[in-house]
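Have a look at the structure below before the remarks.
For this depiction, one protein chain was excluded, whereas all remaining protein chains were kept in their positions.
All chains are identified by letter, namely A and B, in their written order; residue positions are counted from 1 within each chain.
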Amino acid sequence: MFNGAEMHKLAKRLWPINRSLTGEGVRQTLQILKEYNCQMNISEVPSGTRCYDWTVPKEWRVKEAYIICPAGNKLCDFQVNNLHLVGYSRPFIGDLPLDKLQEHLFSLPEQPNAIPYVTSYYTDSWGFCISNAQRMNLIKGNYRVVVNTELFDGSLSYGEILIPGIKAQEIFISTYICHPSMANNEISGPVVATFLANWIRGLPKLRYSYRFVFVPETIGSIVYISKHMETLKKNVVAGFNVSCVGDDRAYSYLPSRKGNTISDVAAQHILKWTDKNFIRYSWAERGSDERQYCSPGVDLPIASIMRSKYGEYPEYHTSLDDLERVVTPSGLEGGFSVLKKTIESLESNYYLMATNICEPQLSIRGLSREVSARKNSSKNKLIMDVLTWADGNNSIFEIADNCQCPVWELYEIVDELLQKGLLKKIDGPLLN
Amino acid sequence: MFNGAEMHKLAKRLWPINRSLTGEGVRQTLQILKEYNCQMNISEVPSGTRCYDWTVPKEWRVKEAYIICPAGNKLCDFQVNNLHLVGYSRPFIGDLPLDKLQEHLFSLPEQPNAIPYVTSYYTDSWGFCISNAQRMNLIKGNYRVVVNTELFDGSLSYGEILIPGIKAQEIFISTYICHPSMANNEISGPVVATFLANWIRGLPKLRYSYRFVFVPETIGSIVYISKHMETLKKNVVAGFNVSCVGDDRAYSYLPSRKGNTISDVAAQHILKWTDKNFIRYSWAERGSDERQYCSPGVDLPIASIMRSKYGEYPEYHTSLDDLERVVTPSGLEGGFSVLKKTIESLESNYYLMATNICEPQLSIRGLSREVSARKNSSKNKLIMDVLTWADGNNSIFEIADNCQCPVWELYEIVDELLQKGLLKKIDGPLLN
Partner (left out) sequence: MFNGAEMHKLAKRLWPINRSLTGEGVRQTLQILKEYNCQMNISEVPSGTRCYDWTVPKEWRVKEAYIICPAGNKLCDFQVNNLHLVGYSRPFIGDLPLDKLQEHLFSLPEQPNAIPYVTSYYTDSWGFCISNAQRMNLIKGNYRVVVNTELFDGSLSYGEILIPGIKAQEIFISTYICHPSMANNEISGPVVATFLANWIRGLPKLRYSYRFVFVPETIGSIVYISKHMETLKKNVVAGFNVSCVGDDRAYSYLPSRKGNTISDVAAQHILKWTDKNFIRYSWAERGSDERQYCSPGVDLPIASIMRSKYGEYPEYHTSLDDLERVVTPSGLEGGFSVLKKTIESLESNYYLMATNICEPQLSIRGLSREVSARKNSSKNKLIMDVLTWADGNNSIFEIADNCQCPVWELYEIVDELLQKGLLKKIDGPLLN
C-alpha cells in the first residue's frame, strides 16, 4: 500500500497539471491529494491579503501561449509543455523581430535539450523558455507572440491535514505545490507527504499530533505562518520540509537554522544508519520553505530530509526533471521510508530509566544464556548497554548512539525491558 | 618493600587456592591478605540474603572432581588444576558414554593447550574444562564422572580496609577475589591493591580517607553496594577498580560511566605521561565491578587503570594466564606504580591561586637567574606558567595540562611557591 509503485502512479496523475503560486492547477492538485486524505482542509486566501512583508498576488490564469515562427509553425506551445511559458507571464499579443523576441527567451546553453523553468511572479513581464537547441535554429524574421494570460483578484489555495494524537504537541510536515511539470522538485514532495499522512493515520496509537500543509513555496508558507503563528509556536515540537524525495541517487540532510533541534537529531540519526554516505548540507545552502519556518522570530524546529537536493542535481528546474529517468518508484519509496523511520523514532523517543539499582540478574528473567563463556551474546550485550545508559538523562537517540546502533534495533529490546519492569520511560524534554 | 618481586611472591602464595564466589578459597585468600593489612575487616553475608535483584548464592564446596576414562586413567582432576571443574558445578556421580560426556566438556579449539575457565553460578549443571588437545584424544566408551561438590547455606565473604585521612571523603579501591588459578585476571588485582593499601598507610599525612574492598566480582560488589549505598554516595569522591594489573604488555584505561569524573581526569593524566601509547577503552567495553559502581542510581566515580585488559589478551580466562609468562614482577610493579602516582596526584589536587597581582619579581626571591638573556631557563618558565594559570579556577591537572607536563613535575615547584607565599591552595570542588 505504501510502496513506490503506488506513489509513482499518483505522481503521474499530478504531472501534467500547470501549477503556479495560485490558480486552477493548484486546486486540481489539492483535489487529487484529497482523494487520498479526505480530511484535507483546503483554504483560499484572497489576493491582496497582507502577510508580513508580502501580499498575496493576483491569481494567474493561462488560456493559451505560443509563438508563431516566420515560417508559420508554432513554437513554445504551453499546451505541449507548461514549462515553455515563464510563470506569471503578463498578457501580451504582438509581432516582434527575432532580436526583440530574444530578450524574452530563456534557455540553457550548457543543457541544449532542456527547457528551463523560469518565473516572474512580482514583475510585469512575460517570457518563454525554450531548449537551447531549438533556439539556435531560430531564423531572422517576424514572430507572432501570443501570451493569453490573465491576472485577476482571486485567491491563493493551500491544503492542510491534521491527524490528532494523544498530545497536542505537533509534528509539522510542509511540502509545496506550485511547480509545473517537474518531478523531483516538486511532485515527489506532495506525493510522499500524502502517503506519509495516510500511513500515520493508520497507526494504532499516535503520541504526537501531525499536521501536514501543502502550500505554494515561499508565499504559501509565509501566508500560513502569518495566519497560524501563535499555534505553530505553541505546538510544533518537530517537523520537516518535504522536498526532492523522489530520485535514487542520494540521501541528503539540511539542518534547521539552529541545527540542534530534535528534528535535526532524529534526521541525522536515521540518515546515518540508512546511508552512511548521506550528504550534509549547511543552513547556508537552504532554499525552500525552511527559510520561513526557521527565520528569526519564527524559529520552528524544521529540518529537511531529501534525496538529491534542489539545485544540486543536473536536471533541477528543467524539463529533464521527469518521472522516467529522475524520479522512480524506488526513489520515492526510499524518500518515504526515511521519513517514516524518522517519525517512528520520534514516536519512540523517550528518556529511559533503569528501575534496578545495579545490574539486574538477566539469567533469572529469561533474558540471558545459562552458562557463561568468554563473550556475552550480542543481544545480551545490547540489553546491558541499554540498561547502563538508561539513567533518566538519555533519550533513545543518545542511548542508540552510545550503543552504536540505529534506534530501530532498540525498539524490541526496550519493549521487552519495559514489560519485564526493568525499565521505565519518561516523557522528558525533547532535548537536553 | 613495594617492589615487583615482593608482589610476585604474594601472587604465588595466592595462586593454588580455588577461589569462587563463595567458600573456603575466598576465606583463605582474605586471611593471607590480612597478614599484610591487619586492619582488614572480613565480613560474611549469609546465603539467601537479598541484594537488589540478586540473592547471595549457596556456598560451594568441592571435595573432589574428576573423570575416569574407559582405559581407567583419571582426567580433568580438580586436584591437578582447579580450572578443570566448571565453577559452581552441581554434584553428579555417574557413568556416561562419550557423546553424553561431550555435552559437559568445554575446550577452546583455537587454543588447543589451554584449559578454559567456565562457571555456572546460577543454573543447576555441572561440567569440566579440558584442553582441546586432550579432548581430541578421547575415545568412545564409558566415562565415570565424579563431581563431589556441595551447595549449602553458608555465606559470601569479603574483606575491607579503611585508612582514615583528614577528610571523611574517601577514595574507593575495589578488587575481586573469586577466580581460581589465573594470574593477570585476577591475582594481580588483590596483590597490587594490598601493596597499595600498605603504601598508603605508611604515608605521613593523608588528605583523603581510603577504603579498599576485596569482593567476589559482580555479586560481591552488588552485596557491598546494597549494604553501604548511603555512605558510598556520601563519601566516595574518586575510586578505581583494580583488575588486570600484572603483565608487561600495555597500560589501559576504562572510563567511569560518566567519563569525566576526577578519577577519569587523574587516570588519563597519569597514563598519558606514563605511556603515550596507553589504550583507551570505552564504557561499552566495561566488564568488571565498575558495571555496578557506575550503574544508574549508584553513579560512583570509579574508573579502571589496567595493564592488559580482561578479554583483550590471548591468555584471558584460561590456564595460560599464569605467573610465568603473563604476570611478572615488573608487570606488577608497573601496575602498582600508575595507581600510586594517581593517588599522589589526587592527594596533590588543589585549585591554586597566585597571591600577587601581576607577575612577582622572581629575581628578588632567589627563584630566577640574575642576568636575562634571550631565553628563560626551563624551571623559571615552569614557575611563571604555574603562576599564570593559578587563577583559582584551575586544578593541578588543568595547570599541568596547560604547562604540558605531568603533575608530578609541579609538586616541588608548587611547594616552593607555597612556602614563599606566592601561591595559595584552595580545597575547591573536585571538578569544575
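The rule is short, and it goes like this: a residue touches a chain if its C-beta (ideal position, glycine included) is under 8 Å from a C-beta of that chain, and two chains touch if they have at least 3 such contacts.
Treat the numbers as computed from the prediction; the structure is a model and nothing was measured.
Asks: Tell me which residue among A:M229, A:C405 or A:L418 touches the hidden chain in the full complex.
Replies: A:M229
Asks: Which of these touches the unseen chain: A:N82, A:N132 or A:Q292?
Replies: The single option touching the absent chain is A:Q292.
Asks: Of the residues A:H84, A:R135, A:R257 or A:K340, I need the one that contacts the missing chain.
Replies: With A:H84, A:R135, A:R257 or A:K340 as choices, the missing chain is touched by A:R257.
Asks: Check each of A:Y316, A:Y350 or A:F397 against the chain that is not shown and name the one that touches it.
Replies: A:Y316
Asks: Give me the chain A residues in contact with the hidden chain, please.
Replies: Considering the whole complex, chain A reaches the absent chain at 51-54, 86, 106, 116, 118-123, 125, 127, 218, 221-222, 225-226, 229, 257, 283-284, 286, 291-292, 294-299, 311, 316-317.
Asks: Spell out, residue by residue, where the missing chain touches chain B.
Replies: 353-354, 356-361, 363-364, 370-375, 384-385, 387-388, 390-392, 402-404
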